[in-house]
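Beneath this line is the structure, given in structure tokens, with notes to follow.
Just one protein chain is left out here, and the rest sit where they should.
Chain lettering (A, B and C) follows the sequence in which the chains are written, and residue indices restart at 1 in each chain.
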Amino acid sequence: MIPENFIQSNLQGISFIGPELILTLAILLILLVGVLLPYWRHRILFTILAVAGLAGSVLPLWKLPQPAPDLTYLSNLFVWDWLTFLSKPFFAVVGVLTILLTQVTGEIDNSEYSECTILVLAVTMGMMLLVASTDLLMIYLAFETMGILSYLLVGIRARDERSGEAALKYVLYGAFTSGTMLFGFSLLFGLAGSTDLLAISQKVAFASQHPQDRLLLIVAILFFLAGLLFKTASFPFHFWCPDVYEGAPTPITAFLSVGPKAAGFVLFIRLFYPLFATGHDATIYEAVSGLDWPSILALVSAITMTLGNLAAIHQNNLKRLLAYSSIAHAGYLLMGIVSLSDLGLRSVVFYLVVYLFMNVGAFAVVAMVASAGGSEEIDSYRGLGARAPYVCVAMAIFLFSLIGLPPFAGFVGKVYLFAAVIYKKIYWLAVVAALNTVISLYYYLRIVKAMFLEKPTETIQIQVPLSSRVLLLALLVPTLGLGIYWQPLARVVSGMF
Amino acid sequence: MQYSLPSFLIVSSLLFCLGMYTVLTRRNAIGILMGIELVLNGAGLNFVAFSRFLEPSQTTNLLSGQIFTLFIIAVAAAEVAVALAIVLSLYSRMKSIDVEDFKNLRG
Amino acid sequence: MTNLIDPLHMKNMLWLIPCLPLAGAVINGLLGKRLPVRLVHFVGCASVFLAFLISVAGFFTLLGIEEPHQRFLIQPLYQWILTVWHQGSFSLQVAFRLDPLSITLCLVVTGVGFLIHLYSVGYMAGDESQARYFAYLNLFTFSMLLLVLADNLLLMFVGWEGVGLCSYLLIGFWFTDLEKAQAGMKAFIVNRVGDFGFFVGLMLLFWTLFEGSNGTITGLGFQQLRESIPLLNSASPILGVGLATWIGLLFFVGATGKSAQIPLYIWLPDAMAGPTPVSAFIHAATMVTAGVYMIVRLNFLYVIAPAAMAVVAVVGGVTAFYAATIALTQNDIKRVLAYSTISQLGYMFLAVGVAAFSTGIFHLVTHAFFKALLFLGAGSVIHAVHSNDMLEMGGLKKYMPHTYLTFMAAYLAISGIPPFSGFVSKDEILWATFNSHLPVAGLGKALWALGLLTAGLTAFYMTRLVALTFMGGFRGGLEKEKHLHESPSVMTFPLMALAVLSVVGGVIGLPAVTHLPNLLHDFLGPVLSSHGASGHQAHAYWLELLLMLISIGVATTGIYLGWLFYVKRPELPGKVAARFAKMYQVLEQKYYVDEIYQALFVRPLLKLVALSGRFDLNTIDGAVNLSSRVTAKFSFLIGWEDLKIVDGAVNGLAEIFKRWGAALRHLQTGKIQHYLYSVVLGIFGLCVFMFLF
Partner (left out) sequence: MLPDHLLSWMIFFPLLGAGLILFVPKRYPTVMKGIALAATIPPLWWAANLYVQFDRWGTGFQYVEKVPWIRAFNIHYYLGIDGISVPMVLLTALLSFICIIASWNINEHVRGYFALFLLLDTSMKGVFCALDFFMFYVFWELMLLPMYFLIGIWGGPRKEYAAIKFFLFTLVGSVLMLVVMLVFYFGSVEPATGLHSFDLTILADQSVHQAFLRSHTIRWLCYLGLFIGFAIKIPLVPFHTWLPDAHVEAPTAISVILAGILLKMGTYGILRISYPLLPDMAREFALFAATLGLISIIYGALCAMAQTDLKKLIAYSSISHMGFVMLGMSVFSNTTAINGAVLQMFNHGTVTAMLFLLVGVIYDRAHIRDIDSFGGLAKTMPVYAGYTGLAFFAALGLPGLSSFISEALVLVGSFQQYKIITITATTGIILTAAYFLWTMQRVFLGPQNKKWADLPEISLREAFTLTPLALIVVLLGFYPMPVLDLIGATLKHTVAMVVG
């Protein structure tokens, strides 16, 4: 007979997964509408439904109790702490922005539009689940839902073989690395006998003393890294990133470069901090003795940044350039993870929020110019400043923010990350990141230079509709606002730990 | 006849390595998918083996390993389904599922 | 007039002396073009004349003060520079100091200056930018008066370089003629080399005294310097040479730059490119004497640095002789006078070198009179003949009687014929040199002999000049001879005034043998340090008389030889030149000094400049042009298609990043197999790192 408190706790748990439920409801509704109405005329309807679903998913969060690190629900499959509390609305915003971007730009035509919205909602739900879960099984399931659906999203444009090729590469690469990660999970399960992270963390602390157990732990960490570094597109598992980002339709690329990547980093925090680090009460943690994974990660971070920046110098296709730039930013974010401290975690989350706006902004402009008649190549941007000043000024602001120049949010994000690394006295990484900023200046400025300083080679008129301008404005305001006065976000982010 | 835990681990590792080998050497997309399946099954076997051989004191609840494997099988199926869908859509247009032909996204 | 004499009232008027010419310069400079020419002339001459009147008033005020040691007026205007720190402070005031030495120079500058301004009215008549000329001339007078009246070394340095600027502007006055402009630039840069020495000396002086007096000395005022100069002896010598000597030598470098002594005299002969009144005023009477004034002003420093004094004397003597030899062979009338000026300045430095400061100043004054007269005379000759070359002149005695008469007065003065002023002052110098006791035994006597020989040479080349210009027949072609005419009265009046001064000038510094008071020596007494070597020691009058007779003899033989060579038997110079052809040629080419300087300094500097210019473009910066040529040669070697050899560190760095970027792009092959392979490789790599740490 199921114990009383068990049912009661589960029923109560249901209220915690309110957002996911609402999203599922929205998906079902869109499916229904898709079946009933001939889909090629009602594009705006699906957008409204999807945005309403995403917005609705955020509502139940306010009624829930004060988040606490140990408040687990649904028989401790999930935890309701500050990280979850902030991540769920974050992913909702990511979903909304992607859907608005698909609506505004014509990349995805009406026939596939309903599937696209459904998949976006589903992936968002997967991410929300992943962020909250503290059980290996639940993590794997959420990871896979997010993964598999995003393969589909990449391959959504049936007629365009570039999108097909990207999807193929993504699915093969993704499946293989998540398989490896699963193998790592199994090893860890073998060591600890349970799939709950808390139980495992006690066993790990105990096991790291014995040499042969430590070997098993090292292999487990390696396979973990395979999966996580794949998702966050960091060296050495980044090879899929440029091709998939270039192949996929631009709104989806924007979504991939922010949604799953952020989920990857939050998963990093979920897995590595409880399992392989000690000293939770103090603001500075220590890696479990014997497993010096932070120095490995520091090296990976340095290589990722440098590789991302250097490879981006020669790119002429803007989507590919932004792909490499997102790899470089993954390197910067790893810096935050590497500095095992409260400030480090806060800097990662802060940078993710800032990165969301400026990156989606940049991709939005690329999408708009492509759909308004230009190409993704840099040639169509030459002398664009004179012909489409609004879009170009917006693009310049996003790019300067990506470089990390002061009046914009990117700079503050960089300051947070630098602060985290310097707080932990890893000076060499700070200096490497500093020099990388200079290298990144070069290729970001190539675009700005093309837009403002060079003579136009093509003479087509780029007309950007009002809806696009409004979306750009919505992205510009946080990029500029957070650059000048970011106290509110700082308070929210620091409230978490 | 009593089988000890290490033998299972050896088999699962073998499965894992074979899967990895297949993924690396096959030029055919479907072949690669099979390799991935092997890797997933290797992991599943691992879970079952650990669940079976670990004493009750070491594990909080006995059957979590088996349940995990069930889910793995389900997810693997979904994954293959999606992968095949993508490969089919590619085949219908490119008339080939040889992985070598898809390399115009590069640089 | 009496209230002017009252010292307090005079003190407040001191600033007018330099500022009147400045006002004249500003008016002419800014408004010159719009004013009628006559007004420009009036403003130019009046400002200098007023300054002269105030100087005269100042002179009588000083005379009015009985106590010789109280005979100076200091007017502090305002705080110029003030920097304060814990150990001390560096504060300078803009202040004017009127004492016997400066009033003498003031009178010379404003007096001779006024005459030359008058002369310029005539000489420059018809030139289209007279306003600019008078503005520069007034500006020069202001700078010279500032130099003379300055109460501290840095303010004197301002005047010092101010005169350098004005000489640059005036030498290159007719700037449309390129090598006239070149001469101006040469003058300024050579002066600047001298000023470098002056400035380093100034710094060394200040900090040595500062450390010596551990912070009590705050500025470079002459009063303060004079009181704390003994501290120099206590300072530790550098490289074995005493501090006082170092400072003395450095200041002397400045003096050689300004007063055209060896080795920095090369600019003066070229400075003749300027209008003749300029040459008369600046390059004869005033600016070139600034060096002598500076050394006399710092006499308290030089007195305690005998080695420096010896150097000054030797350089002075040698320059005198050296310049005289070159003057023998010059055919341009103004160049002869230029070398003669260098020679006479050599005499002044010789006098100052043997601690006969008042005699030096005396010769400076008399030289100002007769050399200005010679130049102005030459000016009116050139004005008439329209050429500088003496070979195209001759027989001007008939056509220009006034010029001829005044020229003869100056000629007799410079050749050292009694009772003219030139003889008195030059003989005084020879006498002082004769019984000076310089550190090296017998150096005094040697310098005396050199001086005597130079006096003879001076007499000879002056006679040559007079003979070639005024005696014999006119060699400049008939039609020119027709409109030879005497210069207008505005030019001849200054000539006559200067002639009177040249004749009478000797009276202010009569030698001891005449048992009459040496007015100038007594007047300058308090300013100069007490134990000056010259002065009325009790010594054998007969020795002084004898030496006087010898110098007269040498002067007359010089004149006779000159007369013999160029009047009686004109063919003689050709024969002598033929016999000593090589030596004559060397003298003709001024010892090839210009060519040597060009080879030693100018050409290496230009090579260094070109080198550093290219170095900056290619090694540090990496301009595209050079690097592309290099790349073309080597690119086949390495075979990368868009390789650029590292062209300069900076662009090279950018190139390296670009090349690595290109390399990484090749890594992204696009084949799925490679990607999957990279997953395994990645895991393996991480595993290796994990075990390394």
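Following the convention adopted for this analysis, a contact is a pair of C-beta atoms (placed from the backbone, for glycine too) under 8 Å apart; a residue touches a chain by one contact, two chains touch by 3 or more.
Since this is a predicted model, take the numbers as computed values, not measurements.
The chain that is not displayed touches the following shown chains in the complete assembly: A, C. Within the full complex, the residue among C:L63, C:L391 or C:L608 touching the omitted chain is C:L608. Set against the missing chain, the residues A:I14, A:V431 or A:I460 yield one that touches it, A:V431. Residue-wise, the contact with the chain that is not shown comes from C:G88, picked out of C:P68, C:G88 or C:P488. Summary of contacts with the chain left out: across A:N110, A:T278, A:S295 or A:S494, the touching residue is A:S494. Chain C residues in contact with the hidden partner, per the touch definition given at the top, are 78-88, 90, 94, 154, 157-158, 160-162, 165, 168, 172, 175-178, 181-182, 185, 188-189, 192-193, 195-196, 199-200, 202-204, 206-207, 210, 605, 608-610, 612-614, 616, 620-621, 650, 654. On the side of chain A, the interface with the absent chain consists of residues 400, 405-407, 411, 414-415, 418-419, 422-423, 425, 427, 430-431, 434-435, 437-438, 441-442, 445, 449, 452-454, 485-487, 490-491, 494, using the contact rule stated above.
To be clear about the criterion, only the chains that are shown with their structure count from here on.
If you draw each protein chain as a dot and join the dots that touch, every dot ends up joined to every other dot.
More C-beta pairs touch across one of A-B and B-C than the other; that pair is A-B. Rounded to whole angstrom, the centroid-to-centroid distance between chain A and chain C, based on C-alpha atoms, equals 79 Å.
Rounded to a whole number, the gap between the C-alpha centres of chain A and chain B is 26 angstrom. Per-chain Cα centroids separate chain B from chain C by 98 Å. Touching two or more other chains at once are residues 168-169, 172, 176, 180, 242-243, 315 of chain A.
Looking at chain C, one finds that residues 665, 668, 670, 672, 676 touch two or more other chains. Residues of chain C that touch chain A in their complex: 654, 657-658, 660-662, 664-665, 667-668, 670, 672, 674-676, 678-679, 681-683, 685-687, 689-691, 693.
Contacts from chain B toward chain C in the complex involve residues 20, 23-24, 27, 32, 99-100, 102-107. The residues of chain A lying in touch with chain B in their complex are 136-137, 140-141, 144, 148, 151-152, 155, 158-159, 161-162, 164-169, 171-172, 175-176, 179-180, 182-183, 185-187, 189-190, 193-196, 199, 242-243, 246-247, 315, 320.
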